[in-house]
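Okay, structure first, notes after.
This view holds just a subset of the chains, kept in their places.
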Amino acid sequence: MNCPECDALIVVAEDTRVNEVVECESCQTELEVLSTQPIILAVAPEIEEDWGE
Amino acid sequence: MKVSVIGASGYIGGELLRLLLQHPNIEVIAATSNQYKGDYIFNVHPNLRGYTSLKFSGHDEILSSDVIFLCLPHGIAMSHIDSYSQKAKYIIDLSSDFRIKDINQYYKWYKKKHEQPTWLPKFVSGIPEFYRESIEKANYIAIPGCMANASLMALMPLEKENVLGNHRIIIDAKTGSSGSGATPNLSNLHAQRSGTVRLFKSMGHRHEAELKQEINKDVQLTVTSVELVRGIQISAHVTFNREIQEKELWSIYRKYYNDEPFIRIIKQKKGLYRYPEPKILSGTNYCDIGFSLDQETGKHAVIISAIDNLVKGGAGNAVQVLNIVAGWDETLGLNFIGLHPI
């Protein structure tokens, strides 16, 4: 399973359920589990925060 | 292995001593300085108190060693290279004397004729990430300049993948004060250097020569001193020869760096430290690399890299190179995690 944002390998736990949100360790994108068999992940909608300014 | 450090009273020499003194397979047998000859090393490098009772010897008292590290100002190592080579099987030079392969380029950038052109081809470029195989077999290695190294780590994957456009690549480098060495002068006087944002080289910095040797593009290095003792951060403004996607950038950098022990790709969506930043790298051998693509055009990006100039930018890289040469675990003696907060 690879991250749709950065292509990093993502290990999704076996008991993961649909609609759960997992986070990519490499880029911290939040990914929604669209289906579990097979596992399909989609980038969860995000609000851009103001950071550092 | 027995090693000697020539020019051990300077900042690069001192950092090398720090790393070597805790390296499990190494014994430091000599550390030279004319200025401090006869003084305990820890009088100059106070962090080493308790770790060594060695005293500085003179620059000309070279003992037979397995390895000699040269930490001299540029232009000096080349004059003595023959005699060094009689004392040691391996020579790792941290100065710029054997970095530039082309003597005309050397002349252009250093305004001085190279004294030992026949030695130039014997030296291998000390960039593990791109010349590991040559290093494994080398006896003589030239460690790249600190800003050159930080920039190359950022640019080489793009160069190798042929995605760079033809526009000038602008590298805006920010650097700390230890980069200019341990000799007091007006420009590094605390009251003058403190709190500066001083653009001191708009273009034509000598490390540019090293970049141009590897990157076949128009590259400009602009260097600004900032309030920092250790550390370099560069932002390289690049263009691409075609539209590119963020995912592709990820995969290019992954391709070259996924197995590299000292390169981390930093591009985070959370926290304060989203791109590479030098302060948390102080004392570590990491080169952190990040990138930001212009999503609107797909043709412009900023590549960011950060290192500790004294470690990955010099002494740490030299130890990594030695580990490779000696066939040891490449990370030996280089496993410091880095501090935060700092």
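Letters A and B mark the chains in the order given here, with residues in each chain numbered from 1 onward.
Convention: contacts are C-beta pairs under 8 Å (C-beta built on N, C-alpha and C of every residue); 3 or more make two chains touch, one makes a residue touch a chain.
If you're wondering where the values come from, they're calculated on a predicted model, not measured in any experiment.
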Whole-file subunit formula (labels as shown): A x2, B x4
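The rule is simple: only the chains that are shown with their structure count from here on.
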Intercentroid distance (Cα basis), chain B paired with chain A, Å: 36
Of chain B, residues touching chain A in the complex: 246-247, 250-251, 254, 265, 267-272, 274
Chain A to chain B touching residues, read off their complex: 5-8, 26-29, 46, 51-52
